[in-house]
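Not every chain of the complex is shown here; the ones you see sit where they belong.
Chain nomenclature is as follows: A and B, assigned in order of appearance, with residue numbering initiated at 1 for each chain independently.
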Amino acid sequence: MKTNRLEAFSDGVLAIIITIMVLELKIPEGNTLESLKPLLPTFITYILSFVYLGIYWNNHHHLMHASNVVNGKVLWANLHLLFWLSLLPFATGFMGENHFESLPTALYGLVLLMASIAWGILFYVLRAQHSDDTVFSKAYRSVWKAYMSTALYAAATALSFFSPVIAISIYVFVAVLWFIPNKKIEQNIIAE
Amino acid sequence: MKTNRLEAFSDGVLAIIITIMVLELKIPEGNTLESLKPLLPTFITYILSFVYLGIYWNNHHHLMHASNVVNGKVLWANLHLLFWLSLLPFATGFMGENHFESLPTALYGLVLLMASIAWGILFYVLRAQHSDDTVFSKAYRSVWKAYMSTALYAAATALSFFSPVIAISIYVFVAVLWFIPNKKIEQNIIAE
């Protein structure tokens, strides 16, 4: 199988997840500014989740572009990642509707944590199939950012029960961290 | 028509089915662990259905990749398969919300059964157009797994009325059976 079709399918699923999430923004009864207020937390969470899905889409593209092998293992590792990302609309709505209370904030972190672990699995399944001098191995020599993110999600999930504000600050921080593109990966892939 | 466009359309429909299913996970009113509990059966069913759709996507890709003819019959056999798979989100929500009671469990089995029969029809429509020495015929010489699955779905559907637990165990068993990839098909297609 070419990476082509895997990308197309993943793109489709990501595009749907990102768009379906907006359905959690339920149209309010009234037509005053007051009636829109309760939607604000969901809207803010929507922005955060949108950015996260954008980051995943971007990184996913780079990862696939650097790879040239797709087998059964890659396929399932990829589906496993999509599974956790597909829970993001639920976690987004749950956290937003409950105005960043402890449990929903922890659940949001848990989904991010699991997605990040799933990303790690996908990454290692792909790396096992590329020798050291391939584009893939050169592009992904340093993976500290991924490790740190996983650790931060785990910490934030636990911290949600003490202070949701700190947890959410960590979610935002990690998003910002990934928003800044990895020059090394881009250069290596383009250099190819 | 090339298999290309049929694949793209099927991928689109499968990607939407797999993602729409998550909408059955309705956001609960409360924000305690207690309020999430009633969602557990739906969540478990969601995992099962996600795996099934992953399997269908994977097998569908192999089937189309091995084929080189698409005519009106193939197109409708394919739409027929997508029709039954499109009912999976409904069956998933129905079984999950009713905590694996008899009728919903049977209905879930019925949808799997019909999808499996639809798969069989698609397969035979395709095989009728490939002579014995094509990649297709070589890759799909042994089809016992498909036959057995159909029989097991039928059995599980009936057994749902006696013991939903046994029925669900069968659904899980068949999923595991298909999760393990068919080396023969992969090799033959790659060998081409």
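We take it that a residue touches a chain if its C-beta (ideal position, glycine included) is under 8 Å from a C-beta of that chain, and two chains touch if they have at least 3 such contacts.
All figures in this text were calculated on a predicted structure; none of them were measured in a lab.
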Number of copies constituting the complete assembly, 2 shown: 4
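Throughout what follows, only the chains that are shown with their structure count from here on.
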Cα-superposition angle relating the copies chain B and chain A, to nearest 5°: 90
Of chain A, residues touching chain B in the complex: 1, 5, 8-9, 12-13, 16-17, 20, 23-24, 71-72, 75-76, 79, 82-83, 86-87, 89-90, 93-94, 97-98, 101-104, 107
In the complex with chain A, residue positions of chain B that touch it: 7-8, 11-12, 14-16, 18-20, 22-23, 25, 27-28, 31-33, 36, 47, 50, 54, 57-58, 61, 65, 179, 181, 186
